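Only a single protein chain was left out; the remaining protein chains are all shown in position.
Let's look at chain A:
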Amino acid sequence: MKRRVLAALLSVTMTAAFLMGCGKDAKRETVATNEMEVEGDDVTTLKVWTFIEFHQKFYTDMAKKWNQEHPDKKVKLVLSNLSYDDMHNKLSLALESKEGAPDVVDIELGKFPAFMVGEVGLRDLTDVIEPYKKSIVKSRLDIYSKEGKIYGLPTHVGATVAFYNTDLLKTAGINYEDIKTWDDFKEAGVKYYKATGKSFATIETTAQWMINLMLAQKGGDYLKEDGSLNVNNEIMAEVLEYIKGMQDTGAFSVIPGGQPDNEEAYPCYNNGEYAVQIMPFWNTSRFVNYMTDLAGKVAIAPTPVWKTSDKEFASIGGGGTGTAIVASGKHADLAAEVMAYIKLSEEANKEVWNVLGFDPVNTEVWSDTEITQNADNQYVKYFSNYPFDTLNKIKDNIGSLGSLTDEKWPSINNEFCTVTLNNIFENGMEVKEALKESQATLENEFKK
């Protein structure tokens, strides 16, 4: 009897192990490499790592165009998509050990400064960017630069804009076009909350899209001008106190997941539990893919400012993917030239909008109404106004925060998104106290 039980148990175990094995294989497939097919003998193979899968199609489409235009310098891209953390960690180890790095790699803005520490293992791209430079938003090149050298090719501007659910706002008698300042924004929130009993917008605890915008508009930052740590400063405290004031009205609350761009938050917007997002422009792709019930109900507008009379930034660039070339690669020069074409040429910039729904870094595309108002475009269809009308209004006034490119940024970002903002907006800690504590933690970390 016992033996039969044991046999049964074993077979169950083996079946389960077998199924688990299948699971593992299936997982491996999603990391599988994706090879381009190119005819001809004189073709250079380039290895490319990405962390967002739909960038791959964009790259291969553009590489085909390059091959047509440059039959003497044909390339074949071999693309591997890895998960976000995995890819950056692998890259870091590969550069450290000088083994196994790809030719081309997509690096996310938040991780970029980590690769600028010590001896930089990436190729200086200043020369290949030169031909395209004049039509590109300068601040997007600056974020991937160190000591005058540019190491990353930008994908989009990521201009921070406001996404208003006009349907919901109408029920509360609010016209989003009247919201010009943060005070208006807060007031509209209170009015909306009174009328509907629902939250107007989110308070962020796991990202700083709105916080960074407000901070940059006031001329603040996380670091002093000499680069030393200064998170516990007056302007920072003012901004966070102001947001705390918003939270105290009850009209603003922390959304599940702590920021608009995550899997728990999408349904909240889709159900109409929150009406407004202050987010970078690339969030258009999240709306179209994950908040399908809102089609035709969302308008894109410039974000509020502190005072309309001041010369404040109308927006800042948020997030970003910098494509870098590994310096030690055998074909680094060719890779740099090809990728600059793939990412920065006019053709490429049109595709960035058409395929990915991002705001391209070549602002000439922004005024090409044939593309930006193309009635067949899924993004144009989704939003209730033309997205680029808003972008063109803020075009000349898109700033950035200096600290985003500093090597201290990944640690500061980490501290804010795990500790500081949670202390203030979830645990009710005084703003000054929370900042003081985080300043101390970070100082300890940078003490060397």
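In this text, contacts are C-beta pairs under 8 Å (C-beta built on N, C-alpha and C of every residue); 3 or more make two chains touch, one makes a residue touch a chain; residues count from 1.
Basically, contacts and distances are computed from a predicted model.
J.: Considering only the chain that is not displayed, what protein name does its UniProt record carry among "Oxidoreductase", "Sugar ABC transporter permease", "Stage II sporulation protein E (SpoIIE)" or "Protein-export membrane protein SecF"?
T.: "Sugar ABC transporter permease"
J.: Using the touch definition up top, pick the residue from A:256, A:272 or A:399 that touches the left-out chain.
T.: That would be A:256, which touches the missing chain.
J.: Given that one chain is not shown, which residue among A:205, A:277, A:303 or A:349 touches it?
T.: Spelled out, the listed residue whose C-beta touches the missing chain is A:205.
J.: Of A:53, A:234 or A:426, which sits in contact with the chain we cannot see?
T.: The one listed residue touching the chain not shown is A:426.
J.: Quick one: say which of A:40, A:173 or A:267 touches the chain that got left out.
T.: A:267
J.: Considering the whole complex, which of A:92, A:233, A:247 or A:397 touches the chain not shown?
T.: A:92
J.: Since one chain isn't shown, list which residues of chain A touch it in the complete complex.
T.: Residues 4-5, 8-9, 12-13, 16-17, 20, 23-24, 85, 89, 92-93, 96, 114, 117-118, 205-206, 256-258, 264, 267-268, 410-411, 414, 417-419, 422-423, 426-427, 441, 444-445, 447-448 of chain A touch the chain absent from view.
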